[in-house]
Structures are given as C-alpha cells and as structure tokens.
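Worksheet for the structure shown next.
For this view, one protein chain was removed and the others were kept in their places.
Moving on, here comes chain A:
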Amino acid sequence: MNENLFASFATPTMMGLPIVILIIMFPSILFPSPNRLINNRLISIQQWLVQLTSKQMMAIHNNKGQTWTLMLMSLILFIGSTNLLGLLPHSFTPTTQLSMNLGMAIPLWAGTVFMGFRHKTKAALAHFLPQGTPIFLIPMLVIIETISLFIQPVALAVRLTANITAGHLLIHLIGGATLALMSISPSTALITFIILILLTILEFAVAMIQAYVFTLLVSLYLHDNT
C-alpha cells in the first residue's frame, strides 16, 4: 500500500517511451477552435465561459496589462482542465509535478517583474520600501521585501503542487480505508464513503479554484508592474 500510494505520481512511461507529453497535450483536444459565427454546443459553451472569465479577470488592468489577456486565459484554461481531468480514475495529473509548476510560475513572474523594472523603474524599486516606516527599520525592511519578492514564484508553484497532490493522496487514502473497512464494519464504511463523496466535491472545487488563484496572482503581479 505504501509504494502504491505514490506510484500514481510517477512520470508515465509506456514501454520506456515518455508518454507524459501526450498526456499534457490531451486537454487541447477537448477545446476545439471556433470556425464559424454560430458554433456547435461544445464550442459555444467554452466561448461563453472564456468571455465571462476574461471580462472578470482583465477588468482591473490598463491597456498595457490587457495585452496579457491571451496568456492568462490560456493559463487558467490549461490549469483548470488539467486539474479536472486528474480527478478521473487512474489518470495522471501533470500539475502534481513541481517541475512543471515551477516551469509555469517562474517565467510568468519574471516577466511581470522585468516589465515593471523596464517601464516604471522608480515605482518598481519603490515597492521594496512601504510608506511610513521608521528610519531605523529601513535596512531590515528592504531585506524582508526582497525576500518576499523572490519567494513569489516558489510560492505559486508549491501552492499548486501541494494542493493538488494532497487532494489526490487524501482520496486514495480514504478510498482505501473505505474498502478495508467494508469487511470489518459496514456502518463505518458508510461514514467513510460519505466523507469520500464530500472530499470529491471539494476536489472539484479545489481544481478550479487553484487554477483561478494561480492566474489571479500572476495578474496581480502584473497589475503592480504595469
């Protein structure tokens, strides 16, 4: 049971071939591109969702920040669809791998920071020192603000990884407990099963919320820096 618990997070290879690339590209099949003015139902539903989300998310940005709309929308679609597909039985979720989340977080965060330093250098540097601090605290505070700046991408990546991995692990564990309890005492197994159902509902919510949070934070960093 111990080894099996983490076996589902291993990189999928089939006969030595890394098919993880295929699994990462799989959600793109579920989003066909619209060709016409009036499309089929699948595309219409997706278009409506994307417009709703983009209006809500990009309203706070000015013109310069709104050039990032495509990037942020594809980000939230990718993370949301990958997390939701990971809730299917036996499937592999790429966002459980820290390497991939770091690969998403660091370039995006670095993009916002460099943009801020390039266009509004004084304002970007001024972020390191909040207003109204006593004079003797300034060196300390600059160090703390620098650390908190550099921890942003790591926090983005680790937050996503930890949430999704923890959710999947809990589902495995409680499901295994329900199965084991069924032969010992069916009533406890029923309670555990209800917990499993609640957990699955939570996981659906978490899958979408994590996507949202990731994208929201990137857009916040963008807002600070445009």
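To be clear about the criterion, a contact is a pair of C-beta atoms (placed from the backbone, for glycine too) under 8 Å apart; a residue touches a chain by one contact, two chains touch by 3 or more; residues count from 1.
Definition applied: contacts and distances are computed from a predicted model.
You can't see one chain of this complex, but its UniProt record names it "ATP synthase F(0) complex subunit f, mitochondrial", from the set "Proteasome subunit beta", "ATP synthase F(0) complex subunit f, mitochondrial", "AP-2 complex subunit alpha" or "Immediate early response 2". Touching the missing chain, out of A:29, A:59, A:135 or A:197, is residue A:29. As for the chain not pictured, it touches chain A at residues 4, 7-8, 12, 14, 19, 26, 29-30, 32, 40-42, 85, 88-92.
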